[in-house]
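What follows is a single structure, and I will ask about it in a moment.
Complex shown without one protein chain; remaining protein chains in place.
Up next is subunit A:
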Amino acid sequence: MIKKIFSGVLLVIFIAACSSSDDNVTPETPGETSFDRAGMLRNIADNIVIPAYQGLTTSLSTLATAKDTFVATPNQANLDALRSAWLTAYKSWQHVEAFNIGKAEEILYSFQMNIYPVSTTDVENNIATGTYDLTHPNNNDAVGFPALDYMLYGLGATDTDILEKYTTNAESSKYKTYLTDLVSQMQMLTQEVLSDWTTTYRDTFIASTANTATSATNKFINDFIFYYEKGLRATKIGIPAGNFSATPLPEKVEAFYNQEVSKELALEALTAVQNLFNGTQYNGSASGESFKTYLTFLDRTELATLINTQFNTARGKIQDLNANFFTQINTDNTKMTQAYDALQAAVVLLKVDMLQAFNVSVDYVDADGD
């Protein structure tokens, strides 16, 4: 008798499991439908990624104009204008650095834009020989914003010394050429990435919502976390603070030669990360579907709030630092490591809690499960 009841129960479950798929094509309650991932990707592409690349393109062309003026007339006023355009563009860059997907990934865009510390030997060699392939991997640490940082702030001890390189120096034309080539290269690469987004990749990106290791959704989420952990937490703060070495390495800060904007750049990067998490549009305040609304959909509002709180805590810790991390590390490195710890706490929330909630397939683990 017991057997019959058990098998009866199982039969019912079995039939229910098999047949209900047909009955429930329209979900009973709207709250239980699937999250609109395409909507999230659309918001990210249209309101964040593409506008951010457009913003960078604009500030790079301002930079190019300032550079032209400076090359034509290398004086203090034009150098100051060029430096200011460089900083604006460098800040714009912080808003696209995380997007290592599509064309950017294919052409190793970020490797050609912001690998630091810059190798001054490579830069000087390139200038001296006058023959170089800026796209070559060996030149990754001799191009982009860090190379400009050196060209605008590091060529001499004083501004007079720097201006000398572009004026009376025997090699001045070579310096000007290299400066020009660097800026053109950055413009060209950025244009290539942006055009790809606006012509074809946007639609590919939005359509790729599957939960597979290679889908845009999963790659983008993984890339975002990877950037936050490596590009922001480690490279901008942790490595110079000596978190991964026996002694601090202050010369590894971002914009080392400028000496006063490493904090500003790090804060900009953190803002970009937080805006992306919240789906806040580039240069605006409106927001749409995002990782945050995805978490809310999954009933994990408390986690979304925790992540934002932790971002804010980290921002507070970074704001406490000297404008120049180099100075901060050399005077009171504890504060620097505290900022690192605050950033690290958010890594746990993103990498463990958020990834678990999304249950995305990760691209790096290929093995059977139980």
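What we mean here is this: contacts are C-beta pairs under 8 Å (C-beta built on N, C-alpha and C of every residue); 3 or more make two chains touch, one makes a residue touch a chain; residues count from 1.
The rule is short, and it goes like this: contacts and distances are computed from a predicted model.
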Review point. Unshown chain, UniProt name, "HTTM domain-containing protein", "Phenylalanine--tRNA ligase beta subunit", "Peptide ABC transporter permease" or "ATP synthase subunit a"?
Key: "HTTM domain-containing protein"
Review point. Of A:73, A:173 or A:211, which one is in contact with the hidden chain?
Key: A:211
Point to revise | Sites on subunit A contacted by the missing partner chain, in the whole complex | key: 3, 6-7, 9-11, 13-14, 16-18, 20-21, 24-28, 32-35, 37, 209-212, 238, 242-246, 298, 302-303, 306, 344, 347-349, 351-353, 355-360, 362, 364-370
